[in-house]
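Heads up, one of the protein chains got dropped from this complex, but the rest are sitting where they should.
Right, subunit A next:
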Amino acid sequence: RRQDVLTVTPWLAPIVWEGTFNPEILDSAYRPLNLTIGVTAFAVGKYTRFVRRFLESAEQHFMRGYRVNYYIFTDSPESIPRAQLRPGRRLLTVPVPKYSSWQEISMRRMETINRHVAAVSHGEVHYLFCLDVDMVFHNPWGPETLGDMVAAIHPGYFQVPREQFPYERRSSSAAFIPKGEGDFYYGGAVFGGLVKNVYEFTKTCHMTILADKANGVMAAWQEESHLNRHFLTHKPSKLLSPEYIWDDRKPKPPEIRLIRFSTVDKNYKEVRN
């Protein structure tokens, strides 16, 4: 049990930290359900270079023992490595168009995921996680992460007071969160849940992104701002601690006992062009 961190939100959603759960109990509850877990990851432009390490580390650590479908969205399917996967796990490449800028790619993710769920994944998976591809798994990511609607606490802001959260602060944006409001700052690199909830969530985010576009506004942190707006009014049923969405450039505080999923060091300028 953890006494140094918050483990339950005021709306009674668990916050998953190392030491709060027993993996065997959870496995014994979830394995018999014969679930298939989906993962979406966008590898567009130069981001295809991250796929190999993402997949290899996922094979090591992500939902071991469960059926997994990796959906890699890419504008160059030929550059996706043919990885050797464990039994019960599949890699599916989903072609997406080439967009003009990295912001555009980022903002289109919600729409793309939503469309894909409607067309394909709703019939193939029970739970779906939407992850950034420029990241690597270092430690187990298991059924403790499953829930109706799951969000992750951004590593840069979990010890920071709410007024400093980088929410969108312009009221002209549909992602606007006024000062004094907000529960957590959630990271856009990790979210998920039951596939039908991911469908609803991505649809709503896409709507608010479109509303902003129509008004000539782009939110401070693109879809992450919209994600945060949405999770304020439709609170997640489970939160993942920053163990599940770490940034390797940050020094590790004592609260973070285990880093499970974190960024790959990269040159942002180079890779976004």
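As a working rule, a contact is a pair of C-beta atoms (placed from the backbone, for glycine too) under 8 Å apart; a residue touches a chain by one contact, two chains touch by 3 or more; residues count from 1.
One rule holds in what follows: contacts and distances are computed from a predicted model.
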{"item": "Among \"BGAT1 transferase\", \"VPS35 endosomal protein-sorting factor-like\", \"Small ribosomal subunit protein mS39\" or \"Beta-hexosaminidase\", UniProt-listed name of the chain not shown", "value": "\"BGAT1 transferase\""}
{"item": "Options A:L26, A:A83, A:V120 or A:M207, residue touching the unrepresented chain", "value": "A:L26"}
{"item": "Residue ranges of subunit A at the interface with the undisplayed chain", "value": "1, 3, 7-8, 10-14, 16, 20-22, 25-26, 29, 144, 235, 238"}
